[in-house]
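First, the structure itself, so that you have it in front of you.
Every protein chain except one is present and positioned as in the full complex.
Chain nomenclature is as follows: A and B, assigned in order of appearance, with residue numbering initiated at 1 for each chain independently.
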Amino acid sequence: MTTTASRGSGAVSAGRGKGEAAPGRAAIAARTLRTDRWWVAPLITVVVLVAFVAYSSLRAFQNAHYFSEPYISPFYSPCLTTACEGDTFPELFTGPAWISPAIYILLVPLGFRLTCYYYRKAYYRSFWLSPPACAVAEPHRRYTGETRFPLILQNAHRYFFYLGLVFNVILTYDAVLAFRDGEGRWGHMGLGTLVLLANAVLLWLYSLSCHSCRHIVGGRLNSFSRHPLRYRYWTVVSRLNAHHMRWAWISLFGVAFADLYVLLLATGTLTDPRFF
Amino acid sequence: MELERHTYDVVVVGAGGAGLRAAIAAHEAGARTAVVCKSLLGKAHTVMAEGGIAAAMANLYPEDNWQVHFRDTMRGGKMLNHWRMAQLHAQEAPDRVRELEDWGALFDRTPDGLISQRDFGGHRFARLAHVGDRTGLELIRTLQQRTVALGVDVFMECTVTRLLTDAEGITGAFGYWRESGRFVAWQAPSVVLATGGIGKAYKVTSNSWEYTGDGHSLALQAGAGLVNMEFVQFHPTGMVWPPSVRGILVTESVRGDGGVLRNSAGNRFMFDYIPDFFRKETAETEDEADRWYTDKKNNRRPPELLPRDEVARAINSEVKAGRGSPHGGVFLDIASRRPADYIRRRLPSMYHQFKELADVDITAEPMEVGPTCHYVMGGVEVDPDTAAARVPGLFAAGEVAGGMHGSNRLGGNSLSDLLVFGRRAGAAAAEHAEKRAGLVELAEQALADARTAALAPFEREGGENPYAVQSDLQQTMQELVGIIRTAPELERALERIAVLRRRVAALSVEGHRQYNPGWHLALDLPHVLLVSECIARAALAREESRGGHTRDDFPATDPEWGHITLVCTRAADGGVTLSRQPLPQMPPELAEIFAEAP
Partner (left out) sequence: MSYDATFRVWRGDASGGDLQTYTVPVNEGEVVLDVIHRLQATQAGDLAVRWNCKAGKCGSCSAEVNGRPRLMCLTRMNTFTEDETVTVTPLRTFPVVRDLVTDVSYNYQKAAQIPAFTPRPRDADGNHRMQQVDVERPQEFRKCIECWLCQDTCHVIRDHDENKRAFAGPRFLIRLAELDMHPLDVRDRRDAAQEEFGLGYCNITKCCSEVCPEGIHLTDNGIIPLKERVVDRRYDPITWLGSKIRRRPRD
């Protein structure tokens, strides 16, 4: 198999991680010679994600103030336990009282986002520093990437995508229900309706721009010309996919904001401006 | 003596398109084959070719066939081509292109799913198989991957400094690893030269540092002849600004896709430079020229697409007459003629090149361009069918071989030349090796001599820096043996070359042998110098203007010279001897092709 005539040792020598030069490499002591502020981007990612996780955990465990007729917080939808406030979904079971109904629900979006090809980049870089930025040495001694448990489970992304679609349908349904007023009569629209609607749209954009989606609608084909319709879908999804990062962030803010809005209504801090 | 030794049947020097194609052919013929190249594999100058591979596949124009391609090639070369090479080239090019697809190449397609073909200067029909404007990259990558898949040995970053011969012909080659400076010798009955051209003899060139005429010089020193050396192609459109990118190529496809040349007054000056030879097939008005892009059947070609020598001379004249652009070129304008989208799609790497290198957006403003040394039509005199040189066991293909393109090469004919004659050279080399198997041996004395010569620059002290000598040589060639030549200037050039030869013999380099570019240059310089002398001598002898050779003191094309080629051989004193040789005459059935109206 060797085709390029050898010029010295082709043997691969063991590296030592931590950016220390492996044998034979140029002796450069600095971890990086980058002169720009490469640490800014990962820092922002950490701050924003920590803030979101803190807020969403707080809200998920709070187990209150997630329903304000006719709006339900996306953190608690579909609310399937008998403990639920409001009456939006069939109450299917009674869990232990100390478990907030949000816990059953958040697992899916959490899984979807955790295995998302964009978020993986974001948190591998910012939390795991693997690597913190391009051409900046990572602090780990060993690295096996996504070759073994647990990270090999990242390959399950498409299942979370499918499940996520179910949630998108439900949240869209919630947004539709928000066109009713507090008494259940259709023809209502308040600021909350818009907030839920925007949230649903952003979640659709985020899900449909997903890399797995792109693969499933047409990316797996080798001959587009024989599947013109799927090629059209693929083209559309590809265009969305180019902005997957943008949709990932905006939809994250969207969900948090929708929840916050319901919280403010439920606690009476705010009254919903009503358009008609 | 520390020396790494290898034994092969065929050693190919150079890993551009011709070298790799030759290696594939030799390997397939059963020969143990090695490729030796100065750069890393896949970096050869072939990657710079942008336009496409000329082949009469008739995918877009059913009326295209090898005879038309043959005719275009001969006319482009002003009938000085070796007819048999031009014939083989035109006949075999389509098969050579198709086989690239079997090796993974992905050309742009026609709506029928066939290989798309584009228009180019001097070609009667759209004929260039292409991939955007990076066809050369596609070609080299395809051949590289094929070579690797076959398991051919490649000696990367390794320079051949001598060919070794005995009374029966080639016995092998001697060289050094650039990385370590250590010497290496290959024993082989066949050597294929595929070293490319001589562009680095000039100051403004589209060629990289590798183009130092090694193959030309090695062949000459081994006893082969160099033919047509006076013909050097200056590509009409090289970048002129900023100075650091001066000479870098702007592909002809810019003109093929609608770009036009304008002088400082905004005129499309090419209409003033249509030679009689091409008048019948060239548009006379801007309207007709513009209609041609959409209706090629009923209109004649824009004069911007005349053969390269015509366009280069026209630009040269405009600049000399004071109608040039601010930095001494002319304007190449596609921005005002095609939508930005179209330009980015059709010419992605040109867009990229100007944006990155010159900070110019070609979709918004015109480019500044001027002639740049691009290609040498001259090269090793070879047998058309086998690519064999005069020295038994020596073969040459691609730019280093002469005869195929006559006095001027058409765009797109280079990549097809590489493929057609690369394959022929590799196959013939394998056949020769089989006949000579077990009969060649390297002479120890010759190896010792080669080693001493290579180390000489380290032994000398207080000599000149090779960079300074190279720069003076390039200046001499640029000023005195450039696009427009005169006898007094050529004589002055030869005087200066004689002085430079003494300076080259006294070069010294600092440092040690491990990856030392100063030393590498010192070993390349004698090659450039020898080739420069061939060009100057042949240019002085040919007292006419034709193709890539323009004499201000003999501006007309002389029919007498149309039957004569000039051949350089090694003189006893190490210099160059020039002799006249009649051009082989084509058989009547081929001559008939030229009797028809165009």
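The working rule: contacts are C-beta pairs under 8 Å (C-beta built on N, C-alpha and C of every residue); 3 or more make two chains touch, one makes a residue touch a chain.
Because the structure is a prediction, the values reported are computed rather than measured.
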### Task
Taking the whole complex into account, name the chains on display that the unshown chain touches.
A, B
### Task
Looking beyond the chains shown, say which of B:H45, B:K203 or B:H216 touches the absent one.
B:H45
## Note on the structure
Per the whole complex, from B:L357, B:L439 or B:A498 the residue touching the absent chain is B:L357
### Query
In the complete assembly, which of B:E4, B:D166, B:E179 or B:D383 touches the absent chain?
B:E179
### Summary
The listed residue (B:N65, B:Q221, B:T386 or B:N465) that touches the chain absent from the view is B:N465
### Query
Which chain A residues touch the hidden chain?
1-4, 6-8, 10, 12-19, 21-28, 30, 32-36, 117, 120-121, 124-125, 130-131, 134-135, 137-138, 140, 142-148, 151-152, 155-158, 211-212, 214-215, 219-225, 231, 241-242
## Note on the structure
It is residues of chain B that touch the chain not shown, namely 39-43, 45, 47-48, 98, 101-104, 106-109, 111-115, 131-132, 134, 137-138, 141, 145, 148-149, 156, 179, 208-210, 241-245, 248-249, 349, 352-353, 356-359, 465-468, 471, 509-512, 514-519
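Note that only the chains that are shown with their structure count from here on.
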### Message
Just the number, please: Cα centre separation of chain A and chain B in whole Å.
### Response
55
